[in-house]
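Apart from one protein chain that is not included, each protein chain of the complex appears where it belongs.
Right, chain A next:
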Amino acid sequence: MGKGIRWGQLTAVLAGSAILLSACGSNDKNGSPSPSAFAASPSSSASAAPSASPSASAENVTITYGLWDQVQQPAMEAIIAKFRETHPNIEVKIELTPWSEYWTKLDTAATGGTLPDVFWMNGSSIVKFAANGKLLAYDDYATADAFDWNVYPKSLVDMYSYKGKRYGMPKDYDTIGLWYNKALFDAKKLPYPDDTWDWNKAVEVAKQLTDPAKGIWGLPAQFQGQIGFYNTILEAGGYLLSPDGAKSGYGTPEGIRGIELQTDLILKHKVSPTLAQMTDTNPKDLFKSGKVAMLMDGSWNVKDFATTEYTKANADVAVLPKDKVRSGIIHGLGNVAAANTKHPKEAWEFLKFLGSKDAAEIQAKDGTALPAVSGGEELWLKSVPAFHLQAFVDMAKVSVQYPATLHSDKWDGLEKETLKSAYTGESSAADAAKLLGEKIDETLK
């Protein structure tokens, strides 16, 4: 066994260096709000009327289309097939990368100059990509085509604009509503949530619905900004990002109240599982198995809940309860193009189609996404008649845009790291919120 030694030494060196290797393996940054939120988030997109396309005689080109949601791939393929009816010379190849690796891969690709020609973008990463010159500005093409941006919600067009230039074709939008379990309400003979509810009412009913013996929770405090405290901060009359973009609003009295509305559900009213329990078992999974009466969550769950046996029969949705006002977060995906694409004209043609009503129709019928283009809503509302999807459209009217800053892809991590102690009760909501405010402000400099 004399070899043992040399083996040992060699392996030691190898193993030691292996770890260093990973340090320079790739440059990536992960980003963005909740993976779960977007993994499921659908979208549809559609392009402006396929302008009697000029391309019939043009040369054949292939462009790539990067996206992360497998659930949406069939719809995307259908859209591409439709697109090719009018643009036979443009072939579109889908590059599917799972959410968990999507931003890492994009970051590396952007660094190496190998971005897909067209790809999905979200609110937390748009500024970083645009500010670093990685994206194609649409303005010249749009002007040449007299493209009408007014068919999309202004907030979405603005979110995908940077320094007055447009970089994103709004694809879909999502809002947050109050999902509830009709069976649990019926069992206690309680009225369903509606637009008269405020947070006091919600808490009062949640207490009646909570049944520790059966493991049933009234209203879990989702530990994530977009489906949790962002909404209550806004409803308390606060803001996430000051209008000038220089300050965050966590440490303001309204910000603190918004976080307290959440933490009280766990610590004071005991209508939510503890943070530890929610870490072990996701509240959404509890909702889908009938253990949660009310759940703040996004419109991207429609298809999931409509295809899950239990929620299909028992779930419905209402607008969020109000505090000082009724509000919430609105977010939407955008289709963007790489600045260095070899086929900017073809990419623009495809983008226009992705933003059109034709494309919206294909996706809306699927139920997965609330198309951004006007007129798309009606199609989506009819996709699952059993749910009052109008609640999400109503929320859109009072909602505030997801904060998009140069480093907002880092917010989620900082929020969880800092607010954790407020959710477990180790520190007060005020202390945690103020500390978080300082940390986020640091990223805004």
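As a convention for this text, a contact is a pair of C-beta atoms (placed from the backbone, for glycine too) under 8 Å apart; a residue touches a chain by one contact, two chains touch by 3 or more; residues count from 1.
The rule is simple: contacts and distances are computed from a predicted model.
Choosing from "Sugar ABC transporter permease", "HAD family hydrolase", "Rod shape-determining protein MreD" or "Nitrile hydratase accessory protein", the protein name stored in UniProt for the chain missing from the display reads "Sugar ABC transporter permease". When the omitted chain is restored, the residue from A:105, A:128, A:288 or A:326 that touches it is A:128.
Summary of contacts with the chain left out: across A:322, A:345, A:388 or A:416, the touching residue is A:416.
Among A:63, A:90, A:110 or A:330, the one in contact with the hidden chain is A:110. Considering A:83, A:223 or A:387, the position touching the chain not shown turns out to be A:223 (whole complex). Residues of chain A in contact with the chain left out of this view: 1-2, 4-5, 7-9, 11-12, 14-25, 27-30, 104, 107, 110-111, 128, 131-132, 134, 215, 223, 275-277, 279-281, 410, 413, 416-417, 420, 424.
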